[in-house]
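Let me begin by handing over the structure; questions about it come next.
The complex appears here without one of its protein chains, the remainder shown in place.
Entry: chain A
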Amino acid sequence: MWKWLHPYAKTEQTYFLCQRLFPWFAFLAVIALLTGCVWGLAYAPADYQQGDSARIMYVHVPTAILSMSTYAAMAIAALIGLVWQIRTADMAVAAIAPVGAVVTLLALLTGAAWGKPMWGTWWVWDARLTSELILLFMYLGVWALYHAFDDKQTGGKAAGLMAIVGVVNLPIIHYSVEWWNTLHQGASITKFAKPSIAPEMLWPLLINLFGLAMAIGALALLSLQNEILRREIKRPWVQKLGEQA
């Protein structure tokens, strides 16, 4: 059943898979983000209470949702690395960590920009903001741990274990922080029954969500390619690539 997966334990196969997949991800990301942003920022109706400043939602909400999903993706890669000892999965952990950290940082910055006109302050110690901040620290921890090792093979395994420990802890952190303090408005689009958001505002949001997911995928693929090249620089196939370039 897993036969199709095993070839990708070889770095060379994974490198060329990334190369083949990258244009698709990049193309979909550009199209969706352009559509979503133009629709959301120019044509969607303004919020009746928050006015035009609510339009930052089309950037903020996708980054906030995907910062968590990216961590989940990183933890899944780490689990694959831990269970099947696949080296490329550990490389993927190291490749996803900086991308996830940037997305989390974007969520925090756009959130601050939204908070200033709405709550009258850049930052409050609210549950969601705090768990997002802790998430950022956890990404940075995984990333720093990977780069602390000279031997990247050990570093990859260590970062993978750290990512898994983090994913076990994330729900505990999330709920303890939630219990501690909450001011943030509730989620509007995760309710499956009936979203509490107008459909003409929901569509650009969903398109942007999809676009950003594709963009994160594309960046992670590029980052994984770089990671493979850095780690396998002495291999003949990398040398050959270098000669061709």
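FYI, a contact is a pair of C-beta atoms (placed from the backbone, for glycine too) under 8 Å apart; a residue touches a chain by one contact, two chains touch by 3 or more; residues count from 1.
We take it that contacts and distances are computed from a predicted model.
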item	value
Missing subunit (named according to UniProt) among the choices "Large ribosomal subunit protein uL3", "Heme exporter protein B", "Fluoride-specific ion channel FluC" or "Peptide/nickel transport system permease protein"	"Heme exporter protein B"
Residue in contact with the excluded chain [from A:L21, A:A148, A:A198 or A:I233]	A:A148
Candidate in contact with the missing chain, chosen from A:W84, A:F137 or A:W237	A:F137
Contact residue for the chain not shown (choose from A:V165, A:L222 or A:L241)	A:V165
Residues of chain A (touch criterion as defined above) contacting the omitted chain	134, 137-138, 140-141, 144-145, 148-149, 151, 154, 157-158, 161-162, 165-166, 168-169, 172-173, 176-177, 179-180
